[in-house]
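I'd like to ask you about the structure that follows.
Excluded from the complex is one protein chain; the other protein chains are retained at their positions.
Now for subunit A:
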Amino acid sequence: MKLLTHNMLTSHVKGVTKGYPLLIKATEVKVNQLDFNPQFVSRMIPKLEWGALVQAAGDLGYRQDLPGELVVDYEQNEEFLKKVHRVLLEVEVMEGSLKCPESGREFPITKGIPNMLLNEDEA
C-alpha cells in the first residue's frame, strides 16, 4: 500500500463520522523505485490531505523533514517534489494494519493489500 492510496482511504464502519485518517501500524515497509514525474507530483499535491500524508510518512519513519504546512511555490522546487514523490509512491507498507481512529477497528494489510471488507454487523 502506497501512501497516496492511504491518503484516500477512510473507515466506513457503521456510525463512524471521523474515520479519517486511518492510523498505520506497519510491520514491514519496502521502498520501490518508480520513475519521477514532477508534473504528476505537483498536480497531485492539491488533491491530497497534506496533514494526513505528513503524519503517515512520519509514522513510518520517512518524513524526510517535510513541512507540516505546504510552502508556496512548491511547483518549482524539484528537491521538495522528489521528497514528496518518494513518500507518495515509493514507500510501501507490505504488512501491518490500518486502524479506524474512532472505532478502533483494525483492517489488516497483507502483501501490500489492505483488506477493508467489513463484517455483516459492522456495515
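Assorted remarks:
As a working rule, contacts are C-beta pairs under 8 Å (C-beta built on N, C-alpha and C of every residue); 3 or more make two chains touch, one makes a residue touch a chain; residues count from 1.
One rule holds in what follows: contacts and distances are computed from a predicted model.
The UniProt record for the undisplayed chain lists the protein name "THUMP domain containing 3", from the options "ER membrane protein complex subunit 10", "Putative regulator of G-protein signaling 11", "AP-3 complex subunit beta" or "THUMP domain containing 3".
Interface residues of subunit A with the unshown chain, by the touch rule above, are 1-2, 4-5, 8-12, 20, 32-35, 37, 39-41, 43-44, 47, 49, 89-90, 107, 111-118, 123.
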